[in-house]
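A short write-up of the structure that comes next.
The complex appears here minus one protein chain, its other protein chains still in place.
Letters are used for the chains, namely A, B and C, taken in the order the chains are written, and counting of residues starts over at 1 for each.
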Amino acid sequence: MDTFLQLVVTGLAVGATYGLIALGFVLIYKASGVLNLAQGELMMFGAYICFVFSVQANIPFYAAVALTLPVALLIGAVIERFFLRYMIGQPLISVIMMTIGLMILMRGIATWIWGTEPKVYPQVFPQESMSIGSVNISYEYLWAAGLSIFFVLIYIIFFRFTKSGLVMRATSDDEHAALSIGISIKKVLSQSWAIAALTAAVGGIIIGALVGLDTTSFPQYGLKVLPVVLLGGLDSIPGAIIGGILIGLTENLVPEYLGFLGGGMEELAPYILVLIVLIVRPHGLFGLKRIERI
Amino acid sequence: MGRTLVKTLSISILVIILMTLPLLIACSDDDEKTENAPEELPDIHVGMSALVTGPYGAYAPITWGYLDYMKDLNERGGIDGAQIEVHWKDCQYDVAQSIAAYADYSKSYDLVAFTGMGTGANLALAERCAEDGIVLAAIGGEPELIWPAQEWVFASSPNHAIGALGAMQYAMEQWDEGRVARVGIAYPNNPFGQSIIGPIEEYASELGYEVVEKQEFELTALDAVSQSLAFRDDEVDIVYVQGTAKSVAVLCKDMDRQGFIPKMVIGPLHVIHPAFPELAAGTGEGVIGWNPFYLWPQDMDNESVQYWRDKALEYSSGDIVSEEDPYMSMLYMWGLSVGVLLEAGLREAAAEVGAANITAEALRNALENVTNFKTGNSGFQPGIGFSPSNHEAYSATSLMQVQDGVWVRINNMFESPWKFAE
Amino acid sequence: MGENGIKLRAENINLSFGGVEALIDVSFELREHEILAIIGPNGAGKTSLLNCINGFYRPQKGRIMYEGYDLTKVSSHKIAKMGLSRTFQNIALYTGLSTLDNLMAARNIRMRYNVFAAILYFGWAHREEMKHRRVIEDIIEFLEMESIRKKPVGMLPYGQRKRVELGRALALEPKVLLLDEPMAGMNVEEKEDMARFILDTYELKKIPVIIIEHDMGLVMDIADRIVVLDFGRKIAEGTPDEILANHAVINAYLGGE
Partner (left out) sequence: MRLPCGIINKSYSQDTAIVRTNLQWLLLVLALITLFTFPYWASPHWISVMIGVWISIIGVMGLTLLTGYAGQLSLGHMAFVAIGAYTVAILMSDLNWPFWAALPCAGMISGCIGVIFGLPSLRIKGFYLVIATLAAQFIIVHIISRWDSLTGGVFGLSVPKVTLGGFEFKSDFSYYFLAMIFALIAILIAKNLSRSRIGRSWIAIRDNDIAAEIMGVDPFKYKLLAFFFGCFFAGIAGGLWAPYLRYLTPEQFTLMGSVWYLGYMVIGGMGSIMGPIAGVIFITILDEFTAEMVTDLATGSPVFAGFVQASRYIVFGLAIILFLIFEPRGIAHRWERIKNSYRLWPFSY
């Protein structure tokens, strides 16, 4: 029972982080209908920029994070303006290929600037852990989960109550209708990429604080959350966080209780789970199911 | 209309350039060949499927080390005047690309030796080399390549299992609790992770400890709670983690948080990265890793290390051998060690058949006669030697430990006590 | 064949999406030889009714009888094989294919050669392709589409795409033709052409036609009978003259009380 609780707590915390990363995918999908495979690279860039500020420029960590966010916004907007803008109206799969091109280019630039050696943030989160009964929860995971949930709440508020949020929601709902009431789609696209890059940067910083940075394995965390995105539904913000938590739990509980199926089940279990869920609900748990018309 | 025309033209030109590229490249290859033709002694050709870019690009210093060693060897006069020509291509750890490079070089030149990067590539190359009769000068790594000794495969430095066994021996020497020590292994499911399990388990019966828990642990895992719990529940005394600096740090942190502190944590040579103590945030204290070379800040005044430090700056690879980055320096040395192996074999072969007549067959036979070979500046590793039953250059390692947040060498090179080869 | 000259009979169709009721208790019948128009304001459920006939929507209640089968229990592509063919309100062509191939794609259900023949192509498959090509060329000629035969339909103007759709529907060799606003968004000239094609088809092939159309003048001209839908209910049925005189219809259209 203790083990179970311990794993549940870890799963929740790691899952919340997955959820935050998944959010980046969802934001871009909602605005432009594109699955951005370069999300892991956006994460890496955010994390490294924060590294530059906090370690190389010796700025206190939280100030460094605050400085990173506008840079990340800018990176997102620049990528949209100079790369994705040319792909408007092209077949979707070409657009996905564009994100693959970006993924390779960004890896190259990061390797060029920061090399392949692992880098470490100064100690960000307290290393101690808190004990509740027999369950140890490390502050590190608590912080990661807390920050993730904090950001998700901010997004929900942003989309509910701000004008830009409303405009972005309107656009994702019906591009033509949005166009006809004078919304600039280009502006919305650029905003959503900027916000997605910001989300990715926050996710990258959290993961960087958990396990350290490098240019070779770090981008893999981007693709690792694909099942999360699809489980929650490609266009659902709460879906991203709930999907993240479900996958986090699966990854932690499966090796313990289904370990007899062979090692490494934690890698497969998310995919199998998502596949089963999708067969029952083809648009994910919270994805919008549109009535098909002809 | 004008715009589409420009677009059409530019694309057509691009296509034409791309179509003619192969021709150009093919021609440039020919030029190189004719340039080198008027030498008196024929060149000795060796090949390499190198690793510079791609997802495993972190291992690029190995390639630099190897290339620099060959450059240095040529500057020192080659093998009795015969120059060595290295043919290499960046294969990105990819098996198919490595095979293609091998097929190309082995067909185009009279190769005496080839070097591959990556387990899959080396295992595949071993078969081809054996068939074609070309020496495979392997870069450390995989015990599967040399245990048992294959006719054409020679390893330049100790493999993962040798290091692991050396570290286990040290652990047993320190063990004084008067009962059988319980060992847990965490490993990723790839050749790097799997290759140590068999040897450690077999070695256990000899040294009197017991492997009680084996946990899979991915190199990119975000947390290691379930592994930590498993080790805690099984009351493991010694944890062997086959991982990178990052993944070992994740495990150390999570074990610490679960209030489980094993007597000893041992990692492979990848763990002795200067960033590790910081990555593990204080929980890495006392972790042991092994190192097959004499190279650490303490050893920077080592004559040989000094020599290579200068050479690395002079040649193509920049500031690689330095106090700041001993891990990169170690990878560089790893590459150098292949050069040492080849030099040893080629010198021996030249003595036997003359530098002009060195063939792959001659190199192979010569290598098996090498004993305790050291070049003037190869003091970064023990002397190397081979026998028909042992194709491993040497099987000595030294151990490093994190003390007060930095890696410190805790013993000198010592011969790993136990070999599969014999 | 259907009893008493009835080709297709819809009985008490009820269809709802979530809480929204799209069709409520709609019944009608299509006779062996007639053009039946379905009219009604936007959102009255006209297209939904056709979608039910095609098996794309499954009504919660009711049945649609055709040649002794209940269409609500047959899958869409089998319904097409049974001879019900249609055009779509928002053009639903295969944009990546040429006009010719769009029509040939519809011939799929009449082709017999199997996968292995397709792999070899020469021989059986080729012979059959050529046989069907002849049929398609007749339709192309009939609809006067020779000049756009090999153009990708994605590049065609709106009016021509509508025409290609009609051609594709005819390529199925239908026994019943369902046309969903075939003349929407066309100019007068194009409408006249299209009306002529529809009437010619009707005369030539002797098949019943269901047509959804907003242009009342046109409907009155070509339809034999009219069914009027409003908010998912059938409010009237009859000959054009009867419909013109029907109060419920006038109310629905003019918003009277």
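Observations, loosely collected:
As a convention for this text, a contact is a pair of C-beta atoms (placed from the backbone, for glycine too) under 8 Å apart; a residue touches a chain by one contact, two chains touch by 3 or more.
Computed from a prediction, not measured in an experiment: that's the story for all the values here.
Shown chains touched by the hidden chain across the complete assembly: A, B, C. Which of B:100, B:172 or B:300 touches the hidden chain is settled by the complete complex: it is B:100. The missing chain, though absent from the display, is touched by one residue of A:7, A:65 or A:274; that residue is A:274. Considering the full assembly, B:67 is the residue among B:46, B:67 or B:82 that touches the omitted chain. Only one of C:109, C:184 or C:216 touches the chain withheld from this view, namely C:109.
Residues 54-56, 75-77, 79-81, 85-86, 88, 92-97, 101, 104-109, 111, 113, 115, 117-121, 125-126, 129-130, 133-134, 137, 150, 168-169, 172 are the ones on chain C that touch the missing chain.
Annotation for chain B: contacts to the undisplayed chain at residues 7-8, 10-12, 15, 18, 21-22, 25-26, 29, 52-55, 57, 60-61, 63-64, 67, 88-92, 94-97, 99-100, 103-104, 107-108, 118-120, 123-124, 127-128, 144, 189-191, 193-195, 313-318, 320. Contacts to the hidden chain, counted on chain A, fall at residues 29, 35, 37, 83, 86-87, 90-91, 93-94, 96-98, 100-113, 115-116, 223, 226-227, 230, 234, 262-264, 267-268, 271-272, 274-275, 278-279, 282-284, 287, 292, 294.
The definition used in the following text is that only the chains that are shown with their structure count from here on.
The minimum number of touch steps linking chain B to chain C comes to 2. Among all pairs of chains, A-B has the largest number of C-beta pairs in contact.
Averaging C-alpha coordinates per chain places the centre of chain B 71 Å away from that of chain C.
The centroid of the Cα atoms in chain A and the matching centroid in chain C are 46 Å apart. Rounded to whole angstrom, the centroid-to-centroid distance between chain A and chain B, based on C-alpha atoms, equals 35 Å. The set of chain B residues that touch two or more partner chains is empty.
Multi-chain contact residues, meaning those touching two or more other chains, do not occur anywhere in chain A. Partner chain A is touched in their complex by these residues of chain B: 53, 55-58, 60, 189, 216, 218-220, 222-223, 225-226, 229, 233, 244-246, 249-250, 253-254, 256-259, 273, 275, 278-279, 281-283, 325, 327-328. Across the interface of their complex, chain C is touched by residues 291-294 of chain A.
Contact residues of chain A toward chain B in the complex are 3, 6-7, 10, 14, 17, 111, 116-120, 123, 127-129, 136, 138, 140-141, 207, 210-212, 214-217, 220-221, 224, 252, 255-256, 263-264, 267.
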